[in-house]
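One protein chain omitted, others in place.
Take a look at chain A:
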Amino acid sequence: MSERIEQRAPGSEGEEDPIVPSSSPVPESTPRRAPSSRRGESVFRFLASGSGVLVVAAIALIGLFLLIQAVPSLMANNANFFTSPEFSTGDANNLSFGIRDLFLVTVFSSVFALVLAMPVALGVALFLTNYAPKQLSRPFAYVVDLLAAVPSIIYGLWGILVLAPAIEPIARWLNTNLGWIFLFRTGNLPVLSGTIFTGGVVLAVMILPIITAVSREVFAQTPRFQIEAAKALGATRWEVIRMATLPYGRSGYIAGSMLGLGRALGETIAVLIVIRASTSPMTFSLFDGGYTFASLIASAASEFSQPLPTGAYISAGLVLFVLTFVVNALARVIAGGKVNG
């Protein structure tokens, strides 16, 4: 017995120690706690790193499995995957699908949402960090965060049933007076509600909280000495923001906006409910209808039975995955170490 203890004592790197097989019973006495602890340590470390690796593996597997399922359909595709506006999968023996219109509708609605949400989010973040009274700043921030807690299907219902009729006059005005700009000319829908325009407004509301939250967090980290230096020079409140807060927080604001863009690109159910389907191709107008990647997949979800047509939708999902991957990776690179989450 004493021999065993001696052998274990010299070093803690006893993993190769032949005398500590995992099955050997360890009596409950103080000198013997070391090996069980060591085993506990290595088991625990293994579990923890395993969970970390699992996250990395999850991303890799998502890409891999989508690819595996998409390739056969892509091989059987009769149309050009990147340039064809049609997406017909009704006949499994004659697939012809392309993502041109999906891409355009996705990008138009998301970028429009971003254009609407970015200035408002900047204002809200500045309001919360520099203007709101100290005691009210946290409850106010909580209110904005609540926007993110509302499920997207409820935004969808609200968007089409309540918001769309309310903003139709604005859409009509833009269409009548600014119709000479390609963005506002009459699109491929007979009506002016349930368009990319409507969808973009709904998406803007949905991505507002994330842009605000990230910007707010970074603005709040502005070094005190910079703010005080600006104040000592007699800067007004706005000048403090322009000289200290904005230069420091710019990268965080941009990163937050990219995260918002990523959310908008992948938003499914609200877009599916709000933006009407259209039979004719996209005409580069905000008053077009159609499907985004996500809404097309969701709309066809109940028909996922035959592998080849399903693969066509999965290939659309793969493109969406790559798109959001790139946008989110960019956001992280831009943010540097400032943003966590």
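Definition applied: a residue touches a chain if its C-beta (ideal position, glycine included) is under 8 Å from a C-beta of that chain, and two chains touch if they have at least 3 such contacts; residues count from 1.
Here is the rule we go by: contacts and distances are computed from a predicted model.
> Consult the UniProt record of the chain that does not appear here and report its protein name from "(2Fe-2S)-binding protein", "Phosphate transport system permease protein PstA", "Heme lyase CcmF/NrfE family subunit" or "Germination protein".
For the chain not displayed, UniProt's protein name is "Phosphate transport system permease protein PstA".
> Using the document's definition of touch, tell me which of A:98, A:200 or A:262 contacts the absent chain.
A:262
> Among A:114, A:144 or A:227, choose the residue that contacts the chain missing from this document, as touch is defined above.
A:144
> Pick out the residues on chain A that sit against the missing chain.
Considering the whole complex, chain A reaches the absent chain at 37-38, 40-41, 43-45, 47-56, 58-59, 61-62, 65-66, 68-69, 119-124, 126-128, 130-132, 140, 142-144, 146-155, 157-158, 162-163, 205, 208, 212, 234, 236-239, 241, 259, 262-263, 265-269, 273, 294, 297-298, 301-302, 304, 307, 310, 313-314, 317, 320-321, 324-325, 327-329, 331-332, 340-341.
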